[in-house]
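All protein chains of the complex are present and in place, except for one that has been dropped.
What follows is chain A.
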Amino acid sequence: MSETTHDATVAVSAPAAPDEGLTAKELAAKHGLTVSGARPSLIEYVRQLWDRRHFILAFSRAKLTAQYSQAKLGQLWQVATPLLNAAVYFFIFGLLLEADRGMEREVYIPFLVTGVFVFTFTQSSVMAGVRAISGNLGLVRALHFPRASLPVSFALQQLQQLMFSMIVLFAITVGFGHYPDLSWLLIVPVLVLQFFFNTGLALIMARAGARTPDLAQLMPFVMRTWMYASGVMFSIPIFLADKPAWIANVLQWNPAAIYMDLMRFALIDDYSSKFLPDHVWAAAGAWAVLFALGGFVYFWKAEERYGRG
């Protein structure tokens, strides 16, 4: 051991004839060294991210489990939380404010609960996205991995959370007499599209939040405004019937409203296609593709800067 050490010490102090006089850059180029922490190409980045898929999944599941690990009821809260959420909204909007506007109770309650769960999916993805980098600086400064793993992982965590909510949602829907039929299969494409949309949004928010951590304080207000404007607890066309038509149109075409409406259409028998705007599937797909691709490229553009204090 000591012999090796001694020998190498001699080597260090020996003059380096061939490399002498080279600048650092030339020396690095000569021996094929690359800039540490440089941003990879977009294709390379996608490949790296794919290589980390097991980490992304494991991280999201770990976060999900850790959430309720101190509670006595443990993982039961995964189901109890959305159930209580639905009960509160029903009490306020269904019973007190009567936002149902003439919708039958058998339709309104599943309508409301679907809206709350689907919107919460987007909302929590955004909130987790804002803190994905700024709240995990320790991780970013300790280990190498494509940083997009974090926002993607958080969006995936919310998707798994939603799966628990869906159990509650199915129970409520069936409880109000809407039995499973073929249209329930539409849930799958709706969730896939919404997940892509959410991931893209989370990526955008992650970059913004890494630069400006203050967004974490601001976003709850933005999200609440978005929620009330998207018709979570009321039907946009019914509620805005006496207002100019363009307002309802704009609100109905916003991505959150589109995914909510599609989910209601899939689950609730009496919520027919007349409640949906035209070309609704095209819009759902377009929002998903636009945000997923746009968000990913936007996030990647700042890859080498994440982790700066």
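Definition applied: contacts are C-beta pairs under 8 Å (C-beta built on N, C-alpha and C of every residue); 3 or more make two chains touch, one makes a residue touch a chain; residues count from 1.
In the analysis below, contacts and distances are computed from a predicted model.
*Asks:* Could you tell me which of "Acyl-CoA/acyl-ACP dehydrogenase", "3-oxoacyl-ACP reductase", "Teichoic acid ABC transporter ATP-binding protein" or "Cytochrome C" is the UniProt name of the chain missing from the displayed complex?
*Replies:* Looking only at the record, the undisplayed chain corresponds to "Teichoic acid ABC transporter ATP-binding protein".
*Asks:* Which is it among A:V35, A:L96 or A:A282 that touches the chain not included here?
*Replies:* Looking across A:V35, A:L96 or A:A282, the contact with the absent chain belongs to A:V35.
*Asks:* Which residue from A:P189, A:P237, A:G285 or A:G307 sits in contact with the chain not drawn here?
*Replies:* Touches the omitted chain: A:G307.
*Asks:* For chain A, which positions touch the chain that isn't shown here?
*Replies:* 1, 4-14, 16, 19, 23-25, 27-28, 31-38, 51-52, 54-55, 58-59, 62-63, 65-66, 69-70, 136, 138-145, 213, 304-305, 307-309
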